[in-house]
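Shown here: the complex without one of its protein chains, the others still in place.
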Amino acid sequence: MSVFAGSGLGCVRGERPVFRQLSFAVESGTGLTLAGPNGAGKSSLLRLMAGLLQPAAGGLIWDGAAVTDDPEAHRARIAWIGHGDGVKPGLTALENARFWAEIAGATASSAAAALDRFGLAHLADTPARFLSQGQRRRLALARLVVARRSLWLLDEPTVGLDAASVAGFEAVLADHCRAGGMAVLATHIRIAVPGGQVLALGRTPARAAAEAR
Amino acid sequence: MSVFAGSGLGCVRGERPVFRQLSFAVESGTGLTLAGPNGAGKSSLLRLMAGLLQPAAGGLIWDGAAVTDDPEAHRARIAWIGHGDGVKPGLTALENARFWAEIAGATASSAAAALDRFGLAHLADTPARFLSQGQRRRLALARLVVARRSLWLLDEPTVGLDAASVAGFEAVLADHCRAGGMAVLATHIRIAVPGGQVLALGRTPARAAAEAR
Amino acid sequence: MHRFANPARFQRFSAAALPWFAGAAILCLGAGLYFSLFRSPADYQQGETVRIMYVHVPAAWMALFAYLVVAAGSVSALVWKHPLGEVVARAAAPIGAGFTLVCLVTGSLWGKPMWGAWWVWDARLTSVLVLFFLYLGYMALLGAFDDPVRGGRAASILAIVGVVNLPVIKWSVDWWNTLHQPASVARMDGPTIHPSMLLPLLLMAAGFGFYFAAVLLLRVRAELAARRIRALRLAAMEVEA
Amino acid sequence: MTRKRRRLLVLAVALGLLGASTALVLSAFQDSLVFFYSPSDVVAKGPPGDRSFRLGGLVEPASVARSADGRQVTFRVTDGANAIAVAYRGILPDLFREGQGVVTEGRMLADGRFEAREVLAKHDETYMPREVADALKKSGHWKEGEPAPVGGRPAARP
Amino acid sequence: MIGPLRAILLRDLRLALRQGGDAATVVLFFVLAASLFPFGVGPEPNLLARIAAGVIWVTALLSVMLGIDRLFLADHEDGSLEGLLTQPVPAAGIVVAKCAAQWLMSGLPLILATPILAVFLQLPAEGLPAMLAALALGTPTLVLVGAIGAALVLGARRGGVLLALLVLPLAVPVLVFGVAAVDAAVAGLPARPHLLVLGAMLLAALALAPIAAAAALRQALE
Partner (left out) sequence: MIGPLRAILLRDLRLALRQGGDAATVVLFFVLAASLFPFGVGPEPNLLARIAAGVIWVTALLSVMLGIDRLFLADHEDGSLEGLLTQPVPAAGIVVAKCAAQWLMSGLPLILATPILAVFLQLPAEGLPAMLAALALGTPTLVLVGAIGAALVLGARRGGVLLALLVLPLAVPVLVFGVAAVDAAVAGLPARPHLLVLGAMLLAALALAPIAAAAALRQALE
């Protein structure tokens, strides 16, 4: 039973503050949905959590220890899916999945199973260049099942997915949490996340005033 | 009162048929939603309509005349927003909008009005590289209001938009149709489109069978 | 399947024509080699070295001709969307590149004893080198895209642009003061080659021409077969359950 | 209709540009592009510094002299009006002979001789067996230094 | 039709300027690459002077070509190109506008930097006017020819190197006549015929390149 938490986080991007004094906590077996209007800082927060961005204030804590104490251990815990799909058009769907499996130290057979899980089995030998937007996104999500990491960090994971695939993704997420994993995801649509915790990032009062002008 | 129609359309991409024998008709003042699972061919159909792709069979007709008779006149009718945003990170939001206004032969002041319409007025002088995913998409959509074209062709226009912005976009779309415009859009979420016509692209029976394996 | 209707007819024609072209090539090349090596006289200036001509000149002509074929195929593919055009262009390019290479190599082998240099940067030689690189660029472009259809189209555009090089090659010897000699055969006032040397030359040229036609047909047939297989495989992927 | 007109316009512009381009090329050739200097050029303008350059013309008949080992050659290059002495050490191309065109590359020496680093032989486009050439010369159809006729026709090379 | 083209030209110029020193980059590459030669060849003045024209031209060619693979790339990747080609503006016009901007940001600064480089490489002074005239006629040709290549390789793998392979052979004649013009001027002969040929090539490129590049762009979007 682990806990991933952040306290008093502040984020500055391009010399502008995005949010400040932000805190959260996620436990094994549950997820956290980041909600909020465009520009609220959902993506920024996720990047902080992944260690791609350094917080301007505050810190992240895993089971009581600061994440910055051992960033490599933190990276061994997380699976990151950002806006890009990380899919190479020149490789087949299976080769793409297998690459990420090897990177994560998983077996090649787990890659095939992951494709199956996301309804891509029939496209396994198709070069990824022939995949449509949504198929490509599903191929990216397949990485999650391959790398057995405990903390999933997902930036708008269901962009471009059709309704059936969104449901499939929700099932995968539920399985992950049932197995003791946790997930933080940013989304604009409703995704069923175990635990149902939502962190609403909002406009700061100052920003809201600026927009109201 | 114009009609934009396609009959018996077939599309081949990368030597594979995507769909065949597809027909549709849109009238002034209404819209057409393209729906269907990932890989059904929504984007491909939109590219056909924009003249970016040539149909393998069938043809497109505007008010009784084949579109291929005068592609330039057709291009003068359409406004295209594809998957890419066409936003230059180095220019400010306003400069971006103004560029597309000049390209469409509109006045520079209309660009500022368009930004306002999409809730970006307070970001007008911000370089586009600082915009979040959703803000950038809204900036792309602002092109629609600037270029007064009668046929909007939109590929997943609301990707990344927050709920409020989706509602705002629906209002813009309604205004456009009320003024006699028409729109064809592909989407996976529910967007209120005047007329409410939906074209469901499906898996071909064969493809569905293959995926069911 | 309408796309392959025309090629199907072509397959039938080519199956019938192929043996004839191949036979003619063997005959002409055999006779040509015999005459050029054993029966034709030495030149009054160049001596025995002149025999390089019987390979160099036909190779040079075919290098130009093959490029014309590539360009014509590209035009018919781009403008008239003829399904065979691109296949023919694709098939002709490597053969043409081969002829160009032969022309370059025999030319420099000939240049050393005659001119005193393997290579000089005169307009004829330079423009032939450019032709060689055009062939290479065409072939590189064909394979440079994930989507073979796109590669074909991009390469076709290049092939058409490259046509401007052909008149430069042909008339460079007249426009500039090149080290390479002006035309001896294809000239307004008739050939300046003695008939005893012209005959083997023309025989060899005919042999090279038939060889080109035969290999071209072969490669086109192979490409069409490969396409059919790809189409069948895709269809099978669709139907397969 | 507008589309056709626009296409015609594009075509007309493109053809016009190509036409102008051809005109420029032709006028350039009237100025005659020089790739080597003739002896008269060198006499008139003086040698182009101590840079090496190409000197071209005909090998003056009866001007070729070889050293004992046959490696050092001197000859004169002429264009009819002027002639320049050339010294060369090395292997001459097979086609090098008196009356034949040559292009030599090298630089002027202080004594007014041209020291060649490379000698290239130019030749014309006539090909015939030796006997035919001899017969033509014997019959007086062809004089030394003239373009060679083939089949009784004089070759049309100026 | 002029309005949109002007807009494209101005936007490209603004982007280039705002990125702080794109023009400076071309010039710097030009100067740097050319100054590699004294290192590579040794600083012997005679030798340098002899190869100066060639080195300046070769590096000018390489530096114009260096940036050109990006001519349509950014627009292709961010969707601008689709946006432009679905406008009622002739695609050939778009190509011309973009080439003009590209030349203003690469060819022109390069010409302005040439006199310095000429001193550095000890090009004889008589050759400089011919060099500048030849560059003024030749660099736009190189940009136009490069535009064909840039449009052809859009979406290809390793576009940059492939582009070089396609375009360098076509650029060789420009180089040959450019050098010939300078050499003629240094030798006291008229450079005019060579410059005329360069002008002819520019006109031919103006006639053919926009059409070919436009066709290539359209097929790149398929």
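Read from first to last, the chains carry the letters A, B, C, D and E; within each, the first residue is number 1.
Convention: a residue touches a chain if its C-beta (ideal position, glycine included) is under 8 Å from a C-beta of that chain, and two chains touch if they have at least 3 such contacts.
In this text, all values refer to a predicted model and were calculated from it rather than measured experimentally.
Here one chain is not drawn; of E:118, E:133 or E:175, the residue touching it is E:175.
Touching the chain that is not shown, out of A:4, A:19, A:62 or A:80: A:80 (per the contact rule at the top).
Although one chain is hidden here, its contacts on chain C can still be listed: residues 119-121, 126, 129, 133, 136, 140, 143-144.
Contact residues of chain A toward the unshown chain are 47, 50-54, 72-73, 75-76, 78-88, 90-91, 95, 99-100, 102-105, 140, 143. Within the complete assembly, residues 19-22, 24-25, 28-29, 32-33, 36-37, 39-42, 47, 50-51, 53-55, 57-58, 61-62, 66-67, 77, 157-158, 160-162, 164-165, 168-169, 172, 175-176, 179, 183 of chain E touch the chain that is not shown.
As a working rule, only the chains that are shown with their structure count from here on.
Where touching is counted per the definition, the chains common to chain A and chain E are B, C.
Distance from chain B peaks, on a Cα-centroid basis, for D.
Between the chain pairs C-D and A-C, more C-beta pairs are in contact across C-D.
Each chain gets a centre from the mean of its Cα atoms; the one farthest from the centre of chain E is A.
Distance from the chain D centre to the chain E centre is 34 Å, each centre being the mean of its Cα atoms.
Each of residues 146-147, 149 in chain C touches at least two other chains.
Residue positions of chain E with contacts to 2 or more other chains are 90, 157, 204, 208, 222.
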